[in-house]
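Below are the structure tokens for one structure; questions will follow.
Removed from the display is one protein chain of the complex; every other protein chain stays in position.
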Amino acid sequence: MQLQNKRPESLLDVKMHYCPGCGHGTIHRLVAEVMDELGIRSRTIGIAPVGCAVFADTYFNCDMIQGPHGRGPAEATGIKRAKPDTIVFSYQGDGDLASIGMAEIVHAAIRSENITVVFVNNAIYGMTGGQMAPTTLIGQKATTCVEGRTAKQSGYPIKMCEMLATIDGATYLERTTVHNVPGVIKTKSALRKAFQYQIDGKGFSMVEILSMCPTNWGTRLDNPSEATKFVAEGMLPVFPLGLYKDACAVKK
Amino acid sequence: MAEKKLMKGNEALAEGAVRAGCRFFAGYPITPQNEVPEYMSWRLPQVGGAFVQSESEVSAINMVYGAAATGVRCMTSSSSPGMSLKQEGISYAAGADLPIFIGNVMRGGPGLGNIAGAQGDYWQATRGGGHGDYRTFVMAPNSVTEMGSFPHKCYEVAFKYRIPSMVLTDGIIGQMMEPVEFTTPEVDPKALPEPDWAIGVNHNRAKRIVKSYDLREGFLELMVNERVKRYKQIEAAEVMYEEKMMDDAEIAIVAYGTSARVSVAAMKLAREKGLKVGLFRPITLWPFPKARLVELSKRVKKFLVVEMSLGQMVEDVQLSLNGRAEVHLHAKPGASVMTADEVYRTMDAIVKKGAKEYAAAK
Partner (left out) sequence: MYQGIRISGFGGQGVISAGVLLAQAGMMEGKEVSFFPAYGAEMRGGTANCSVVVASEEVSTPIVSTPDTAIVLNEPSLAKFEPMVKPGGLLIVNSSLVNSKATRTDIKVLYVPCNAIAGELGNAKVMNMVAIGAFAAATGAISIDAVARALPKVYKKLKPDVIELNVKALKRGAEIKLN
């Protein structure tokens, strides 16, 4: 028997701590595959967020840095400006990027920092135990909105791609999903484009990836389809997939 | 000898940092430190460095956190309210053992306070300021020339011991102009060895991680204790202070920065009137020159701490002397500067009335 699909060199052979059914493992692998394929591993610096993906610093096989909650785009700015030869990606969750780090992500886009942002949107705070996120859906239950999020109490879920698309400095914005196979394939090609743009010096790119959090959504761990169904039926109508901006698209 | 140039303190701080090898600066406007980012914005590109005006102080310190992780000599600066915002990043830099360099040009506080010079951030600077157990190497210049030369020492200590370093100054020294001479050697950052912890382009070495956390049981304690060893080395080797007319002094003023300048004038006034006054000026506020104060207390029995704050450094003097001598305080909080005459009158009262009467009179 021949191994058809080996572990990417950019991902270390360590046991991940992510829950069953979580999307982070898949997304890590996609990022690592893209790093391998573009041949950038030895000059890539990844930024691990605060939240479930804090341990990304131990999983990726490239130089990594971990800093304060939400400040990834600021750290990325410092790294990239100090060492322009590096490839820098900031890996962030929704609480990290769209709540506490809102100013940092918006201004990194405004400055069109030549970095790549991997934004994992699972509509919940994971590591702290299922609190309401800025992307939590109206009606979705969380430990800080036990009867479900209401607009009156907490406003509406933030749509990052749509918002950042209004910023001149944002070069490439796309929303994808990893809840199904076509989504995974599409996510990888979006990530590849985002990294390629950075290699080419084209400026700020972000891929927003809809992902599953079965543990904090309270969906059954022995039935992964419950979580994927929440993405498909709950999140997709609020967070439509697609290309939101590509300032470098070849005009046909 | 280099030609003397009339410069603002803030400009000298920026130029001193560049000469000390600084190649990345991020900062946010706040009075009275604006000349630092303004200067850096045109000066850094001249030497191949990078300048970013950040969206906030929080972002600025985190940009510096990222840049420092690559081994580059970098800097951020601010003034009191902005320094409060930077505490998050300073704590992380301390926790990740990153040699960042910070300038704090103090102004009146708490809150928005005012924009005049003050010394109310002494506790914040010397106690850590942010969360967790850590130290910051803090230097207090009292002249424009020292503003220009202290960045050199700050980088040296920061990189040697992997610790955040700070120039703690105030709006008066930041805004004043004086002839300045840059005497420290100019550092070519390209000639410096790449630190063995820096992240960046690597072709053959193992991956590196810069982080401030370890969630495994017992491991954080090991991390912090390893750091404490370096703090002890700094306390043993890096203390700096200056003494003026201490040889025959019967009363010693302890003051730093602008307060020390006013104290020199007060000392001269007192000497003219026959009071044997000397000045002890801590240059490093952490590590604080404890041992020397103890030594001095063998013959000096009265100390007067003069500070533009409600009585912050006085606690370090009390802790150092631990009852070995009288410790008095001339405090001027609220971003006002004491006059030499006021300080002289305090000394006169201490000497003439004795400690108890002086305290009662207050």
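Letters A and B mark the chains as written, and numbering starts fresh at 1 in each.
In this text, a residue touches a chain if its C-beta (ideal position, glycine included) is under 8 Å from a C-beta of that chain, and two chains touch if they have at least 3 such contacts.
Note that the structure is predicted; figures quoted are calculated from it, not measured.
Peer 1: Kindly name the visible chains that come into contact with the excluded chain.
Peer 2: So, taking every chain into account, the missing one touches B.
Peer 1: Of the residues B:85, B:115 or B:224, which one touches the chain left out of the display?
Peer 2: Looking across B:85, B:115 or B:224, the contact with the absent chain belongs to B:115.
Peer 1: For review purposes, identify every residue of subunit B that touches the missing chain, sorted by number.
Peer 2: Per the touch rule, subunit B residues meeting the hidden chain are 4, 6, 31-32, 114-116, 171-172, 175-179, 258, 261-262, 264-265, 268, 337, 339-340.
The rule is short, and it goes like this: only the chains that are shown with their structure count from here on.
Peer 1: So, what's the distance in Å between the C-alpha centres of subunit B and subunit A?
Peer 2: Chain centres of subunit A and subunit B, defined by C-alpha means, are spaced 40 Å apart.
Peer 1: Looking at the complex, which residues from subunit B come into contact with subunit A?
Peer 2: Touching subunit A: residues 23-24, 26, 50, 52, 54-56, 58-60, 62-70, 72, 74, 88-89, 92, 96, 199-203, 207-213 of subunit B.
Peer 1: Can you check the complex and tell me which residues of subunit A touch subunit B?
Peer 2: 42-43, 45, 47-48, 54, 57-58, 60-68, 71, 74-79, 81-83, 85-86, 103-104, 106-107, 110-111
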